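Missing here is one protein chain; the remaining ones are kept as they sit in the complex.
Let's turn to subunit A:
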Amino acid sequence: MTNHHGTEQPRPDGIGRRRFLGYVLAAPTLAAAAQIDAPGRAQAAVTPQPTDIVDLNDLMTVAALPTSHLVTVMVNTDGTVSFALPRAEVGQGITTSTAMLIAEELDVGLERVKVSLADARPELVFNQLTGGSNTTIATYEPIRVAAAVARKQLLLAAAAQLGVPTGDLTLADGTVTAPDGTALDIGSLAEKAASTHVHRVSVSLKPRSQFAVIGTARTRVDALAAVTGRKTFAMDLDVPDAKPTMVCRAPTLNGTPRSAANLAQVRSMPGVTDVVTISTGIAVRAETFGQCIDAIQVLEVAWRDGTAEGKSDDDVLRELRWAEPSLGLPPLAPTIDERFTFAFRSNSALETNCAVADVRSDRAEIWSSLKSPIVAQQTIAAKLRLPVRDVTVHVTEGGGSFGRKLFFDAALEAAEISRAIGKPVKLMWHRADEPRQGRTHPMATSRVRTWYLGGHVLGFKQAHTSVATDLGHGFGELVTATAAHLPIADQAFSQVFFQLSQTMPYEFGASSRILNETDRGFNTGSMRNVYSPDVTCSRELVVDRLAARMREDPYRFRRRMLRTDRARAVLDEAARVGEWGRSLPDGVAQGIAFHDEYRAVSAVLVEIDCRPQTVGRQIRDAVTGPRVTKAVVAVDVGLAVNPKGLEAQMMGCVMDGIAHALTAGLHLRDGAFLEASWDNDFYTRQWNTPPDFRVVVMPPTTGEPGGAGELGVAGAMAAVACAYARATGSMPTRFPINHGTLSFEPKPPVPPVPQSPTDGLDHVR
């Protein structure tokens, strides 16, 4: 990673040691800060377009202030250290890893570091987007620099108080100790170390050889809150008068309300306080969410057509086939040509879309789990015709994201409802709303062509054709978000994402890849790992075909073809720990796959059981099918800040990969998705979790952290598909593999949400 502020300065001992510039801010207690840079370099490829929605000058003026990009470590008089992270914690563990960075550099116990989530800060521009597994990559250095500045100031304050040189003091575990044994807690120094003016400070960072926190396995800082039910999500907030609110939605995708026949009747229902027509449906506010559901049951609404009217899976697939670019004339060498098809998949979290909004005539306040809070703030301000500064957007802890929270659909809708009603609202989407009207991983086809001669692969082409992925959150602020909505810019935008995220890790001669997008009628988004699961799954299945043509073992073929030692190391480790090649009964097989992204490499080995007695096992209301019985992930992220957190991320990635490969598709019929329940949308459950699951975190290689939150999905999906092909003797080409069978009775589209059952006590065993 490069740093623009570091300078090389020789130390007295002659060894060059990189120096970094930070700031001490004017504050009552010690506030140490560092500049946070734009994540990645991708935005350079996109030309920001002028827009009349936001006042560009205002934005640029704020962004240009010398201190505007700072993140601040505060030392408090009670000895705690606080930091407001300009990112969304949605389960990926970044509050924990951030606390670890501060604890390391400041030499305080982890339990003293309190990491909260920052409100929307438009002055951060590109730097308040949680996506692309970029958080730790982008914040690793600036957070440590701010902590190092704080450490330096604390030592200076202690030196002044004790009358000894800073070099004679030690700071450990939150206590400064003098040679005579005098000990000062950092809390007692917090005010003395504070400054009345902003000044720049030069610091060096702790060398990796002295790390005592970074790289050690730590449990989550919010674990106790999670297991006691105290962790507070948006729906748990107690905002005065923000009463439960839901929306009655159209029976087809993105249908809009034309008229409602019985609004007066619904307004008189028990508990109902308000009923109002909004752009997406009829909003109901009531004393309880149950009474909102009751109201939705009886609303009589006439709807206008949606954006996919009359379309079913096969229609979209036809559109994709038409949009597929040509792969050119077939080569003269032996060739493998394959096409893979991927259904829509819901990226819904367990916490449904939700937000609290309190909109008044002159201001608005929003609470929601948001990965692009600046775009949310700017868009809501534009919609409400309020200056951005009068719209406060709080980022709450999120109950999962998987890409969903890059968008702020609920926050925008809640703002619209609160303005229309003139009261605060607590808006919650019903579970059924999520697959039916929420965002999806787009349907796609991937064509792969590869040609070879002897033991050499001469070329490899991949043409990925997809329903357009909405990247309308841009890079986190409205300038690029708006650019992403311009028809031409959006293509450029997706190309940037696609080309930057896809690599060719094998020595496959001339390789190329193309993305083509079509049909903007769907609510899509960057589901965890975006294009990579489908692209990598297609590639790895063809890698297995190549190995078979060359009569080589799939693992040894990959090993021979991988370009780097780092790649071979994770492949070897997965094969070793997973006992590649061990004897298995007929119908049970192993698969192995490789994936690199986010400055990290990973290999996944799985075993799948496709024997009839397993496939046909009976579990109530479950789609069973083949079971992945073992999964091994070997992962090298360069430097794992928290190996325990990395392991957790790989665990979730494998469950996602299993779902993508085997079970979790959405069925589009006549303009609507049929799924409306977790028992329709077959995300991985305990009964298809691998009983044997292992993660190997490789020792640090690059010394710099790579991304982790999405890394394992592609490799896991690919390994499951490869294993399935070997277990059944037939390579799957349509995903999820169960998609051809509709395994449930679709719930009626009207009313759009099912009534809650009343027989709950009958199920008490």
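Keep in mind that, in the parts below, a contact is a pair of C-beta atoms (placed from the backbone, for glycine too) under 8 Å apart; a residue touches a chain by one contact, two chains touch by 3 or more; residues count from 1.
One rule holds in what follows: contacts and distances are computed from a predicted model.
Q: Write down which listed name, "(2Fe-2S)-binding protein", "D-ala-D-ala transporter subunit", "Isoquinoline 1-oxidoreductase alpha subunit" or "Transport permease protein", is the UniProt protein name of the chain that is not shown.
A: Per the UniProt record, that chain is "Isoquinoline 1-oxidoreductase alpha subunit".
Q: Among A:380, A:651 or A:719, which one is in touch with the chain left out?
A: Within the whole complex, the residue contacting the unshown chain is A:651.
Q: Among A:29, A:76, A:689 or A:728, which one is in touch with the chain left out?
A: Residue touching the chain left out of view: A:689.
Q: Specify the residue from the set A:430, A:464, A:558 or A:726 that touches the hidden chain.
A: A:430
Q: Who touches the missing chain here, A:385, A:582 or A:763?
A: A:763
Q: If the hidden chain were put back, which residues of subunit A would touch it?
A: 90-93, 219-220, 222-233, 235-236, 238, 244, 270-271, 287-291, 293-294, 348-352, 397-402, 428, 430-431, 619, 621, 644, 648, 651-656, 677-679, 683-687, 689-691, 693, 753-754, 756-761, 763-765
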